[in-house]
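All protein chains of the complex are present and in place, except for one that has been dropped.
And then subunit A:
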């Protein structure tokens, strides 16, 4: 795990910086790799995906992942908090069932079901990705809040903290590392799953992959997949850094 310190570190061992450089280089420099793909796949007429720029595909991909993850964090986190309060405890079983169903449903099936209702475009993709990201967020919010040591809660109450003060000053800060781990899983999975959303007309990095698969153009598939992988690495490393910052008190 990377530390949260500002000390200069070896550039090559910093996963976040290295990943960012690779990602930016791939997104901006893909067109200049055209000769390379032409050499690797000599039988292809078009060795480079040029229907859309990789810059706009990447931005749209990130926007879709960001919006669906944010929705999942707000919904899942809020629901996770609600069912660990005294007044929401009885809904805990129901919530966990719904969240599990959300994840057991294959995203492709959700997409297929959403299209007739919502039409083609990013909307059905947003729904499917949000549902898919809900389970890890809900599970980890509940587990994180459950994991706050009872003596800490007892003394917080005994010293006169109200429910809101306890939640924001004690429970959420102590549960944060576990909740963050759930969000991390959700976002990373969504980076990959968002590629599939191109099947229903959402513009993502899945577009070159789908087009490539349909037209037997392996170069397109590789180009889309490389950027998706680099994006996942960068986001994962970013979460690593954030986790270190959240638990900085325990590393002293």
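The rule is simple: a contact is a pair of C-beta atoms (placed from the backbone, for glycine too) under 8 Å apart; a residue touches a chain by one contact, two chains touch by 3 or more; residues count from 1.
Here is the rule we go by: contacts and distances are computed from a predicted model.
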| item | value |
| --- | --- |
| Per UniProt record, name of the chain withheld from view ["Phenylacetate-CoA oxygenase subunit PaaJ", "ABC transporter", "SusD family protein" or "tRNA 2-thiouridine synthesizing protein E"] | "ABC transporter" |
| Hidden partner chain, touching residue among A:46, A:157 or A:241 | A:157 |
| Subunit A residues touching the omitted chain (full complex) | 149, 151-162, 165, 169-170, 173-174, 249-250, 252 |
